[in-house]
Each structure stands twice: as structure tokens, then as C-alpha cells.
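All protein chains of the complex are present and in place, except for one that has been dropped.
Order of writing sets the labels: A and B. Residues in every chain begin at 1.
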Amino acid sequence: MIRRLLSTAALVMALGVAPALAELKIGSIIELSGAGAAAGTNFRDGVKMGFEEINAQGGILKEQVSVLEYDSQTDPQVSRAMVQKAIDDGVYAITGTVFSSSTVVNMLVAKQYGIPQFTGSEAPSITAKGNPYIFRTAFGSQKGVPKMVKYMVDNMGVKKVGVAWANTEFGKGGHQAFVAEMEKAGIPIVIDVPAEQAQADFSADVLKLKNSDADAIFVYFTEEESARFLREARKQGIDKPLIGETTLIGHKVIELAGDAANGAMGHVGLTPDANIPALTEMVERFKTKYNYTPDHNAIKGYTAAWTLKYVTEMVGSPDSKAIAEKLHGLTLKASEYPGVLMDVSWDETGEMSRESFFVKVENGKQVVQAILPPN
Amino acid sequence: MAELIQILVSGLAAGSIYALAAVGFTLLWQASQTINFAQGEFVMLPAFFVLIGMTVLGLPMWTSILLALVLSLLILGVAFKRLIVEPMLPHGTLPLVIATIALGLLLKESVKEFYGATAQPFPAIFPQTVYNVAGASVSVQDICNLVVSMLAIGGLQLFLNRTRTGRCMQASAQNPAVAEILGVNVKRMVLYTFLINAALATIASVLISPIYLAKFSNGETLGLVAFIAAIVGGFNQIRGALVGGLLIGVIDNLSAVYISAQYRAAMPLLLLIAIILLRPQGLLGTPEGRTV
Partner (left out) sequence: MTRYQPILIALGIAALLVAPIGQGNYIIYTLCSWLLFSIAAMGLNLTLGYAGQVSLAQAGFMGIGAYITALMTLNGIHWSVAALISILSSFAVGLLLGYPALRVQHHFLAFVTLAFNTLLFLVLRNEEEITGGSFGLVGMERPTFFGISTDSNLAFYYFSLVCFLLAAAAMWWILRSPWGRAFKALRENPIRAESLGLKIRRQTLLAFAIGSAFGGLAGALQTPLVQFIEPSSFALIHSLKLLLMVVVGGSGFFFGPMLGAAVVILLPEMLRFTEGYYLIIYSALVIVLMVYSPNGLIGLGQKLAEKIKPRQEARRDLKQGVQL
């Protein structure tokens, strides 16, 4: 019975994704349902658009590329199974996942089979485990946070800080990196407020932060919680600067929080508002194609697709192991390789570096305050 | 002091919405022994009807809210009762519990597929002006939410106690067999209960979405909170659900500030366990004769 069910399942799946004579297969394992659906959909569409453009321009090594999509359901165990499935299906590289809790698990499978994996995750632990097949598409928070802390100390003169963060695997990564950096800088954290995943009522959190004597507050939530937090902060009239990452000042947050987002500041790796023509054009193409404004995850997915094309062609064959080796210590200049949009390089651990921006929200728009060099 | 006032006001404002969801919950339980695991999704959905009215059909806000109310009455009230609850009543509680779990999933996934996975801004119905009351920030929105919820629940209580239909509904809930003999159209009374639940869900949805933002997954936490509030307050009393909702709202905020932010979600649950062990009928409930 089970066997029959399984073979039916396998047959149905094979029919469902049957690629049209394509030889090169890429596995896109991504959060299409569950808590990560918003981020995952962006990343997925970025990957899709990237490979469609690549195919339109002749593919990789003159072969058409077919992208096999797998929904991880934002469940680490499912994501692990899906990576396994993609590898069984014969993919030579993998893009995804975005949620770090999934990536830390499923990257073990890709490692076992020697398949290069381009993740959208930013948790520090991912590149700290000596996995030679994992590559970031945006640098980890252990690189992003120091840049931001430096700006806070040097340019804003912050002496005491508070932290508000999502008590999830995502929030914890940012929180740890921030606490460590502050310790290094010798700045005391006077108040530390964790919040639940998908928390809706932030009045207690904001109240505690407001009554503290912190000079500035580091806010590390996902987009929706950030918007709710900003609204409550505006309501209770917090006058301290609120500083965060892309997830505090991204487009979606500005749309959701409205006026309350004005004044929030943060550090972003990739912003559609950065004055980089290649990026702006990509964002325009994306908007026409998918009818919504992409966030940084879409840009990550897009650059992952193009990176894979460039590196495969450098190696000269879709050899998974050789591609992974080639990527270590590689730098791609946007002038030569326009698909990466900005100059980018990877180190021996798969960690990457790139220029980034410190921005402030003014009148519902991100305004770049400073360009932070790669570290 | 200002801190305490702030906690109380915010807690009551949030709690009043929980109360609306919890009251609907207890109504369904009383009328048809339905433990509605989709209650959270019932509160999530009407906000999207409003958004469809405003963005897709281009209607003004109040017309859209009216449209949402009508759609909710039809889908969450009539269709839910006719298509799901009614055929399953003879089977006992369990299959119905499973069906409502599946219904919750269905509503959630449909909104995600057909409207979008990301949160949507929702227009505020009340002005967002903030006043400083003894050092606490109190918004007009909070006060209005509290007042509207209280009016809705108070009105419902009056309706149930003072009108003939209301009393017939109570009779049908307490003893359907006897009510039937006395000439009450029990089926119709049960339908009224489902309609009232749908209307309460719509009110809760419209009040809460400007703050929570409209998102397909909003029902997950809300449903659980309504469930806890209903048990804590007393599963068979409207005023119990009201007190339960307000209490959970305040306790949540109190424990986040004074006990532990990491364990804020634990406090309502510990209260729930304590209530079950010490006063199983709930704070304001009366002991139940039925064993279901």
C-alpha cells in the first residue's frame, strides 16, 4: 500500500516538474508556506527571475537551466528532506533556504553530497561550522552588526543602549552578535527585552524601553513585528533613536508602519533605494514581472542565480565540487559580472563581503546616510 | 504609577478584543458543543473582506465593513453551520474538532494564496490621537476599542436576557429537548448563535487589524488566547469569557513588565492550569451537568 502510494507520489511529482529537455538542474528549496512565506516568496521570485534572464541570454554553458522548486514549509525537518529530494532529483547546486533554523539543518545534507548551496540566511553560525559547500548571498549578522555598532559609537556617540529582539532563532542570532559587539566597544546594555514570535501587543516592551536610560535602542524583529513595534513606539512617544537592520527599515516595514517608521535608522546590505543603477533597474524589472516591490531577499536570490552562472562558466562544467572550490576566495566585480549588481567576494568559510549602507527613514523613504565599506 | 496605568490601559484594550473572540467561542460551545479551533481564523478573515472591498472593488471603508459583515454572516455563520457543524453534530465532539482544525488551515491558506503572504496595512477606524493621562500614553483608538467591545458584549447580554428570542436561545442551549417540546425552534436558535459569533468576529477583526495588521497567520495566537480566556472565565458564561479576556490581556502585559518577558506567554497558561485544578467551572462559570 505504502509502496504504491509512494510510487504514485513519485510519478506525480516527476510529471509535475518535468523539465523541458533541460540538462542543468538547480534546486530551489524555499519557505513557500509557514512563518517564512513572505521572505521565501521574495527569494524564490528573485531566483526565478535570475534564471529566466540567464536562460533568455543562452543559459549556462549554452545549456538551458531548469529550476526545481521545493517548499520547506518553514520547517527545518521538511527543509532537510527537501534538500535530500532535490539531490536525489539530480540538481548540481541549491539555492535557499532563508530561515536560519532551516539552513543550519539542511546544509548538512548538501555538505554530505558535495553540492554548493547559496543561502539567504544571515545567522553567524552558518559559516562558522567549517562547511565547505555553504555560501551566503548576504553577509552574516556577525559582519553586519559590527559595521552598525561602529557607526553608532563613532558617528552618533551612543553611551548606553537597549535591545528589543524577537526571541526566535533569527532574533537570537542578531541579539548575540549585538551583545558581543557592545561588550567589545565597552558600551553597557541597560535593558534587554525579548518578544515572542508574531507578537502583536508591544505595549509592555515599549514601556520598558521608554523608562530605561538608554541613549539608543537596537531593534531586531522580522518586518511585521518591526512595524507593530514602531507604531507602539510612536504612540508612547519614545524619543530615543531606534536602530536596526534591513528588517526595521525595509520597504514592507515602511508600508506597514506608515508615519511611525519615520526616524528609524539602520544598516542594510542591499536596499532597492541605494543609488546603484544596476540595482534600481533590477528592481524595476522585478516590479513589472511580479507586481510587487522586491525586498533584500529577492535581490539575494537574483544575485545567487547569476553568481552560479558566472562560477559554473569559470569552472567550465557543472561540477559541483569544483564550483564550491572556485567560490572560496573569489571576487566578482559588478563591472565585469553585471548580474551580481555590486562587487562581492567570498572567503574560505563561504562568508561574503560587500559594501553596505547606513540609512534613515525620512518621509517614508530610505535616505542613505553613509556608505559603509566591506569588512 | 504611570507605568501601571499604561499597563492597565494597554492590557484592557488588548483584552477587550480577546473577550470578543472568547464570547463567540463560548456561545458556540453552549449552543452546539462546538469547540471551534478555527475561531482565530474567524477573526482574521473579515479584515481581508474589508481589504477586498476597498482595494479590489474600490468601495469606501464603511461600505466595505458592511460588506465584510454580510460575507462573514454568510460564510462564517450560515455556511459554517449548515455545511460543517450540522452534518457532524450526531458524530460527537471529536470529528468536529478535527474539522474545525482543518477549516482553520483552509481559511489561512486560502487568504495566503489568494490575497498574499505578507501583512497588509489596515485603515484605522478611530483617530490615533494620543493623550497623556497621568504620565501614561492613552490613544483614542484604545479607548474606542474597549468601549465598542464592551457595548457589543453588553448589548448581547441584554438581548439574551431581555428579549424573547434571546431567552429562547438560552433555553435551547441549556436543554434543547425541553425547549423543542415547549415550541422553540431550536435549529433556528442555534443558527442565530452562529450568526452572532460571525458578527462578533467581524467586529473584533475590524477593531484589531489596524493595530495587528492584516495577515493570514494572525489567527494562530488569537485563537489560542480566546480559548484560554474562555476556559479561565468559565466556558458556559458570557460574562466569564469577558472577564477571562480582559484578565489575560492585563496579565500578559503585567508579566512581560514585572516577571519575565521570556516567560510572558507562560503566565496565562499557568493561570489556566490553576483554574482547571481549583475551580474547573471557571472564574464566573457555573458547574456543568453535561459530561461531554
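The working rule: contacts are C-beta pairs under 8 Å (C-beta built on N, C-alpha and C of every residue); 3 or more make two chains touch, one makes a residue touch a chain.
The shown structure was predicted, so the numbers you read here are calculated from the model rather than taken from an experiment.
Colleague: List the shown chains that the missing chain touches in the full complex.
Modeller: Displayed chains contacted by the hidden chain, ordered by label: A, B.
Colleague: Looking beyond the chains shown, say which of B:A2, B:I143 or B:L272 touches the absent one.
Modeller: B:L272
Colleague: Using the touch definition up top, pick the residue from A:L108, A:M314 or A:V368 that touches the left-out chain.
Modeller: Among A:L108, A:M314 or A:V368, only A:L108 touches the chain that is not shown.
Colleague: Can you work out which residue in B:W62, B:Y131 or B:Y263 touches the chain that's missing from view?
Modeller: B:Y263
Colleague: Give me the chain A residues in contact with the hidden chain, please.
Modeller: Those residues of chain A that touch the unshown chain are 1-3, 5-6, 8-10, 12-13, 15-17, 32-33, 71, 75-77, 80-81, 84-85, 87-88, 101, 104-105, 108, 125, 167-169, 172.
Colleague: Hey, which chain B residues sit against the chain that's not shown?
Modeller: The missing chain touches chain B at positions 37, 83-84, 87-88, 91-99, 101-103, 105-106, 109-110, 112-113, 224, 227-228, 231, 262-263, 265-266, 269-270, 272-273, 276-277, 280, 288, 291-292.
Here is the rule we go by: only the chains that are shown with their structure count from here on.
Colleague: Please output the residues of chain A touching chain B within their complex, sorted ascending.
Modeller: It comes out as residues 33, 35, 37-38, 41, 167, 193-196, 198, 200-201, 203-205, 207-208, 211, 223-224, 227-228, 231, 235-237, 252, 255-256, 258.
Colleague: Note which residues of chain B are touching chain A in the complex, please.
Modeller: Per the touch definition, chain B meets chain A at residues 3, 6-7, 10-11, 14, 109, 112, 117-121, 128, 130, 137, 139, 208, 211-213, 215, 217-218, 220-221, 249, 252-253, 256-257, 261-262, 264-265.
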